[in-house]
Structures are given as structure tokens and as C-alpha cells.
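Yeah, one chain of the complex is gone here, protein chain that is, but the others are all in their spots.
Right, subunit A next:
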Amino acid sequence: MRALVLAAALALVATLAPAVQPDEVLADPALESRAREISQGLRCLVCRNENIDDSNAELARDLRLLVRERLTAGDSDTEVVDFITDRYGEYVLLKPTTGGANWLLWGAGPLMLVLGLGIGALFVRRRSQGAASREDALSPEEEQRLQALLKE
């Protein structure tokens, strides 16, 4: 039984390849670093939110090899990415495009910042101009409460 488990284990271990393998690495370091850069922006389609550079999946390895193949063939970085996006759809891009409704995604932060700073500035301005005497006076309820407390 134990031998069987061990055999099964070894068989499985042998098929699992974690991330970039030595045999994938390109001889040209400049090309290889470009390949790594591109890989980090591409999603492994069968994984959950992993890029192909980190992924252990077989498909990710295929994609890594494809990226390197295109690079060696002389494609530019954008050409490689376009090539892969044409085949697998924009789902493969970890950095979404700015096209179409995606402007909302990219614009959300800056727009919210402008809005937040605007509201914040208005609030601070009002605070700084507010008539100090009126603000420091007690409200009617507080006046009542004070009277009640004094009576006790």
C-alpha cells in the first residue's frame, strides 16, 4: 500500500512544474526579461487570479513558451500581447484596457479623489469661517440638559 502511494506521489510530483522552468529560459537575458515582464501581465486562464509567470498550470507553461516564441521571432512587446489577446480574449489581460466602459474603472480613483478633496475643502472652509460665537453657544437641547443637570 505504502509503495503504491509513494509511486502515485512520485508520478504526480514529476508532472507538476512550478512557474518558470529552467528549460524555458531564453539564452538572451534582455529577451528573457522582456518575456518575464509580459508574462506578469497575462492571466493564467485555468487558474484563479494568477499570472502565467507564477502559475504551475500546464496551460500557463504553454503560454509562457508562446510568448518566448513570438519574442524570438522578433515581435515587439505590444505585438506579443495583441497576439495573445486576439486568441484568448481580453480576459487574459491582468491590466484591463482603457477602452469602452473601462474608463470608469480607471477614472474611479481620480474622480473620487477630486470629489473627496472638493467636499473636504468645502467642509474645512466652512469650519474655518463659521462664526465662532454662534458655534460655541449651547443648542436649545443642551441648554435644557444643562438646566436639568443643575437642578439635580
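Rule of thumb we're sticking to: a contact is a pair of C-beta atoms (placed from the backbone, for glycine too) under 8 Å apart; a residue touches a chain by one contact, two chains touch by 3 or more; residues count from 1.
Everything that follows uses one rule, which is that contacts and distances are computed from a predicted model.
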item	value
Omitted chain, identified by the protein name its UniProt record gives, among "5-oxoprolinase subunit PxpB", "Heme lyase CcmF/NrfE family subunit", "Cation:proton antiporter" or "Spermidine/putrescine transport system substrate-binding protein"	"Heme lyase CcmF/NrfE family subunit"
Hidden-chain contact residue, picked from the options A:Gly74, A:Gly109 or A:Pro140	A:Gly109
Hidden partner interface residues of subunit A, rising order	5-6, 8-9, 12-14, 16-23, 25, 40-41, 43, 47-51, 54, 89-96, 100-102, 104-106, 108-109, 112-113, 116-117, 120, 123-125, 127-128, 130, 132, 135-136
